[in-house]
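Missing here: one protein chain of the complex. Every other protein chain is in place.
Now for chain A:
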Amino acid sequence: MEEYILIFRHEDGQKIASPEQMQIWMKQTMDWIGGIAAQNKFNGGNGLPFDDSRVVKPNGVVINGPFGDIKETIGGYIIVKADSIDEAVKFAHGCPVLQGEGNSVEVRKIAKGDGVH
């Protein structure tokens, strides 16, 4: 069993959803994660709020938020246990983030601390 991180990429992080939309989105996300947790394959995760964020650039330049000149931004991640990258991709298919045009979920294996990876 390997660990994979599913990173949610949003095309436009600044788009503000209505409270009703947020409620629906939250519920969908919980159902999706709950389905993974029901298989005992959920290993944690978190949202990354857009507000009060900074981007640090070379030469001491700090800009507000990851937006503007960056097209995509990361909205959150979860970590799952899976036998293969294919199984992890199957989990990713259910992610509600994918309902948004231009959004994507990046699936990456987490290196083990065993000195091999």
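Heads up, the rule we're going with is that a residue touches a chain if its C-beta (ideal position, glycine included) is under 8 Å from a C-beta of that chain, and two chains touch if they have at least 3 such contacts; residues count from 1.
In this text, contacts and distances are computed from a predicted model.
Chemist: Name the absent chain by its UniProt protein name; which of "GMC family oxidoreductase", "Ferredoxin", "RNA polymerase subunit sigma" or "Sugar ABC transporter substrate-binding protein" is it?
Modeler: In UniProt, the chain that is not shown appears as "RNA polymerase subunit sigma".
Chemist: For the chain that's not shown, point to the residue among A:Ser18, A:Asn40 or A:Gln99 touching it.
Modeler: A:Asn40
Chemist: If you put the missing chain back, which residues of chain A would it touch?
Modeler: Against the left-out chain, chain A lists 27, 30-31, 33-35, 37-40, 42.
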